[in-house]
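Before any comments, here is the structure.
Only one protein chain is missing; all other protein chains are in place.
Entry: subunit A
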Amino acid sequence: MSILLTQDTRIIVQGITGNQGRFHTRQMLAFGSRVVGGISPTKSGQMVEGVPVFDTVRQAVDATKADASIVFVPAPYAKDAAFEALENGIRLLVMIPEHIPVQDSIDIVARAKALGATVIGPNTFGIISPGEHTKMGIMPNHIYQPGPIGVVARSGTLSYEIAFSLTNAQLGQSTVVGMGGDPVVGQTFITVLEHFRQDPDTKAVVMVGEIGGSAEEEAAEYLETLGKPVVAYLAGRAAPAGKRMGHAGAIIERGRGTLESKEQALRAHGAEVVTMPWQVAEAVRSVMS
């Protein structure tokens, strides 16, 4: 089983004729994702990897009954693409681009909330449900395997590192969700954990966080409601205050967003907090036994 994304999810790719869109459409199809269409204005009638291309989301939705979209357009055009998807009935929206202006993200997230749609990202690697053989994202296909562990992460490569270590320890994943590295993103740890709570096949959850903001602190209190074991690993112990560590959102500002306060809050509410990424799999094994 999985959360948010299943084999029935019908996916379109906005920006399918670009390099990224094309490459990842192929990868998604190889993993088993039901990619039913792509969008690229003035390119309708073309095929990309056997997938029909449309000029508008409306045409694609009419022709394919798509209900989810993954966006690969450059950041300055991302707000337009997101609104086009939302206004045409897309209810699961994965925003891959980095460097989308925060004001645009605020508008996208607010509109999605009003329409009851789910936004993953921006600046995310996406979402993958190995047991359902489907993904919407840019993560490598070979590092996942089906299983009972839910993973929610802020960062891409670090989550790959951890997912692969779980796979190597025979701890498969139900769904892996990338929230995104920007200051304003569609999901919080709490919204994703709530989905994991409702999924009977998710038996334990791994949280991969980092410095900046207070998403981890906010999530801590929710862990008791979750009622499933949680292992947390957070990056940024060695990060100085006031410096952006790559992600726009990874910054300790005016004394807020430190690792210490996050780890303390998570521990206080029952999470098993490990300090190095290679300790995650062992900790998951122990909380599950």
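Everything that follows uses one rule, which is that a contact is a pair of C-beta atoms (placed from the backbone, for glycine too) under 8 Å apart; a residue touches a chain by one contact, two chains touch by 3 or more; residues count from 1.
Definition applied: contacts and distances are computed from a predicted model.
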Seminar exercise, completed: Of the listed "Succinate--CoA ligase [ADP-forming] subunit beta", "Tricarboxylate transporter", "Sulphur transport domain-containing protein" or "NADH-quinone oxidoreductase subunit M", the name UniProt assigns to the chain that isn't shown is "Succinate--CoA ligase [ADP-forming] subunit beta"
Exercise. Which of A:I211, A:A232 or A:V287 touches the chain that is not shown?
Worked result: A:I211
Seminar exercise, completed: From A:S155, A:S174 or A:T202, the answer for touching the chain not displayed is A:S155
Problem set entry | Candidate in contact with the missing chain, chosen from A:I3, A:V109 or A:L193 | A:V109
Problem set entry | Residue touching the undisplayed chain, where the options are A:V51, A:M245 or A:V287 | A:M245
Problem set entry | Touching residue (missing chain; options A:K65, A:R237 or A:R267) | A:R237
For this session: For subunit A, enumerate the residues touching the unshown chain of the complex.
Result: 75-76, 99-107, 109-111, 114, 125, 138-140, 143, 153-161, 164, 181, 183-185, 188, 208, 210-211, 213-215, 218, 235-240, 243-250, 254-255, 275-278
